[in-house]
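A short worksheet on the structure shown next.
In this view, the complex is presented without one of its protein chains, the others remaining in place.
Take a look at chain A:
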Amino acid sequence: MIAVLPFYNIQVLEYTNFLYWSFVIVAAIILGLVTFFTYRYTTKYKAKSPKDKPQNGSLNHKFEAFALITSFLITVFFMFFTVQSMKEIQTIPDDPKPDIIITGHQWWWEAEYPNSKVITSNEVHIPAGKKVLLALNSADVIHSWWVPELGRKIDMIPGMTNYMWMYAEKPGEYLGTCSEFCGMQHARMRIRVIADDEANFKKWQEEQLEPVITEGSALFEKGRNLFEQKTCTNCHAINGTSYNENIGPNLTHFASRKRFLGDFKEVNATNLRAWLHDPQKVKEGAKMPNFILSDQELNALVEYIIHLK
């Protein structure tokens, strides 16, 4: 579940923390005053009879000046802390060297780790306790990256690269979602970020870099051949093979992921089979075509893909 507050890991963001609570308090006071006086005046000065004459009093016009000056001072206060907090959250070096490059696609995520050359999709692993610099862009329409507990929201715009910091204090799984309307399956473009401790993160990276398995049972072999014949390779890359098209999600070590289809379905043979059988039925509008596979073909392909660890 998504935590209510804090949005940001505000232990590391002192101004932001202060700014949030100041706003909540000031807004509550203003709303309280407006509600109170509206209620009090409408009850106190209600006409007793239709012929009632008003007492023709009026508030002092100095009150307007008082309200103006007060609200201006409040504005200056919030402006100061807004600027401080913006700097705290969004200060990007002039020559940014991102730890992860994330590309939004209709409706899944591609993640590339330039330092280790790991490429994965949908499930993003980060080291906990360390600020991670993300570079974000899009392959098609505008998406927006938002994992509330780990950092700000920033749009992913075709033709430009945005940068932001992400920080997870503790290891764990953090959920997020695409936050810019990006077409039919915007709802099912959710994010799962897995923060590992230093050792586990290293281990994960090493595992991802291992060569893909190429040998297995007869069914596995059949599935691998089908993968080539059915033109899966036209879109999906598997590192360490000659399949390197980068249109659909990278499938190297697919089965090591927990969920697929933009955090929509759990990775298991049943879900994978349903997906390969009729993608439009599982996630309407998805770019994956229906290859009208026979039962035997489905069994073989599932067997192949589910062993890509």
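Methods note: contacts are C-beta pairs under 8 Å (C-beta built on N, C-alpha and C of every residue); 3 or more make two chains touch, one makes a residue touch a chain; residues count from 1.
Simple rule for what comes next: contacts and distances are computed from a predicted model.
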Inset, instruction - Name the absent chain as its UniProt record does, using one of the following: "TRAP transporter large permease protein", "Cytochrome c oxidase subunit 1", "Transketolase, C-terminal subunit" or "Rod shape-determining protein MreD". - result: "Cytochrome c oxidase subunit 1"
Inset, instruction - Would you mind spotting which of A:V34, A:I247 or A:A269 touches the chain that isn't drawn? - result: A:V34
Legend entry - Contacts of chain A with the absent chain, listed as residue ranges: 1-2, 4-5, 7-8, 16, 19-20, 23, 27, 30-31, 34-35, 37-38, 41-42, 45-47, 50, 52-59, 61, 63-64, 67-68, 71-72, 75, 78-79, 82-83, 85-87, 89-90, 106, 140-142, 144, 146, 148, 152-155, 157-160, 162-163, 175-188, 190, 284-285
